[in-house]
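Take a look at the following structure, please.
Yeah, one chain of the complex is gone here, protein chain that is, but the others are all in their spots.
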Amino acid sequence: MNFDPALILASLPDVATGMAITILMWLGGSFMGLALGLAVSIARRWGGRWARLVLDAYVGLMRGTPFLVQLFLLYYGGPYAGLDLEPVQAGLLGLTLYSAAYFAEIFRGGFEAIPRGHVEAAVCVGLTQAQIIRRILLPEMTLLVLPSLINMFTLLVKETAVLSIITVPELTMVITAIGSANFAFAEATFLLAVSYWAIVEITGLIGRFIEGRLGRYRLV
Amino acid sequence: MTEFSRRRVIVSAAMATTLAAGRARAAEDALARVKKSGELKVGTETQFAPFDFLENGKAVGLNYDVFAEIGKEMGVKINWVALPWESVLPGLDAGKFDMVAGPATITKARSERYRFSPPVAEATVALMKRASDKSLTKPADIAGKAVGSGKATAQLAQLQKYGATLSPPPTVREYVDFSQAYADLAAGRIVAVANSLPNIADAAAKQKDVFAVVLPPFGEKSYFGYIGRKDPEYAALMDAFDAAFLKVKADGRLAKLQQKWFGQSFDTPDKAPTPAV
Partner (left out) sequence: MLWTHIILLGQGAIMTVAISAVAITVGFALGVLVCAARLSPVAGLRGLGAAYVSFFRGVPLLVMLLLIYHLLPAIGIDVPGVVAAIIGLTLSTAAYQAENLRGGFLNVGTGLVEAARMVGLNARQILLRIRLPIALRLVFPAVVNEAIMLLKASSLVSVVGVADITRDAQNLASSTYRPIEAFTIAGAYYLLLNIVLSGGGSSLSRMLGRHRA
């Protein structure tokens, strides 16, 4: 197997488009998942018994099956249940539903880790439950779970590679197509490795920067 | 990366200066190795009905029958290595096996890179539609509609070329594999899938209520061949394989097997043609 760097250079514009789609899908799905995950974690904790049962089942299902299987059933099985989505829509919805389950678990751990004393103190000074959640629990929890959230974001970058099975023209799809059209399997594999590594490392850098900034507000 | 380019530089330098010395140290002749070990290693994907697929967990299809006959002629046992298609050609390049069963459509680009056996079946591309779709009766009816094919395949290239002649041209969607294109056809997102006739005929036969073939085929006449390497140390092996293949073809065994798996036999040339595309 030989290696031709010129091929990598020639395909860079296509690769850039694929990378842009990967990043848009990843950020879109992850941030919507973050919001949904927060809502799920709050509903599980304060939403009553039924809400907890249903949401536990949802989280278990999403975390217990591979993203590939979920996405396949959502996109190709959806039309039989009246849910006919375009690839990009299905990809965003799939990523959101999948990541929300993980984010909900991270937030749950965060809520549980907040010292009871803080909540008791808030009750004593007469804050309502909504105020306690918004003013005490959410800010404290965010600081606690920040490293886990950033870790989850980096994991999700790599999950986006699965979107190619529903014809979203993302990075993996673009690069493997170039590789097989030119029989340049070594170059394609190498390019894939470098591209994802770059995204993950840059995310890690941004994450550490945010952690550093917010770390100032950390208690004790 | 540097590791690979360096290897390449060393190889070309060696070839330029002392060709003979370089040759003497080249890999062992593939035919001698295969004869010595008594087995021919063949890469395959098990997801290409009716050539190669699993029936209740057992690998069956035209390929297994044809290679069994060729193995008899060559006096070797066939040792199958199953991989997903995207890993099969890289596996051949990496020397994981001696040949690839596939088969693959014989195209210009592939012929430049690999050595094809004589054609084993016709690969001409046709359309498959939903059985319930009455609006699609001839290939040109896809004008302006969404159709699908496999990413980076010869079938996709044919579909794109044909689509460009229609007005308005169809929207072409590319799938990682044909299973997904069929799933999207069944789900109604596309009106037709372009694939080689033997493959879609099999799909339509197995799912009569869901799929139907649109005749005639729209693509240029093309053929399926088995794939080997062009490297000099593989030349003798491929010559021996071709000779055995033609023997199996000449005495009618190939036609009988085509009949068994496709329900029809094909009139194919004895030598891999050199296609324009």
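A and B are the chain letters, set down in written order, and residue numbers restart from 1 in every chain.
Operating definition for what follows: a contact is a pair of C-beta atoms (placed from the backbone, for glycine too) under 8 Å apart; a residue touches a chain by one contact, two chains touch by 3 or more.
Just so it is clear, the structure is predicted and the values come from calculations on it, not from any experiment.
Engineer: Based on the whole assembly, the unshown chain contacts which displayed chains?
Structural biologist: A, B
Engineer: Which of these touches the unseen chain: A:Gly77, A:Pro139 or A:Gly215?
Structural biologist: Reading the full complex, the residue touching the unseen chain is A:Gly77.
Engineer: Which residue from B:Lys138, B:Lys206 or B:Lys271 sits in contact with the chain not drawn here?
Structural biologist: In the full complex, the listed residue that touches the missing chain is B:Lys206.
Engineer: Which one touches the absent chain: A:Leu144, A:Ala161 or A:Val174?
Structural biologist: Among A:Leu144, A:Ala161 or A:Val174, only A:Ala161 touches the chain that is not shown.
Engineer: Over the whole complex, note the residues of chain A touching the chain we left out.
Structural biologist: Where chain A meets the chain not shown: residues 1, 60-61, 63-70, 72-73, 76-77, 80, 154, 158, 161, 172, 185-186, 189, 192-193, 196-197, 200-201, 204.
Engineer: By the contact definition given up top, give the residues of chain B that touch the hidden chain.
Structural biologist: Missing-chain contacts on chain B: residues 3-4, 7, 46-49, 53-57, 81-84, 86-87, 90-91, 93-96, 177-180, 182-183, 203, 206-207, 210-211.
The rule we apply is simple: only the chains that are shown with their structure count from here on.
Engineer: How many angstrom lie between the centres of chain A and chain B, each centre taken as the mean Cα position?
Structural biologist: 38
Engineer: Which bits of chain A are touching chain B when the two form their complex?
Structural biologist: 1-3, 5, 76, 78-80, 84, 164-167, 169, 173, 176-177, 180-181, 183, 185-186, 190
Engineer: Show which residues of chain B lie in contact with chain A when the two form their complex.
Structural biologist: Within the complex, chain B contacts chain A at residues 1, 4-5, 7-8, 86, 89-90, 93-94, 109, 113, 151-152, 173-176, 180, 183-184, 187-189.
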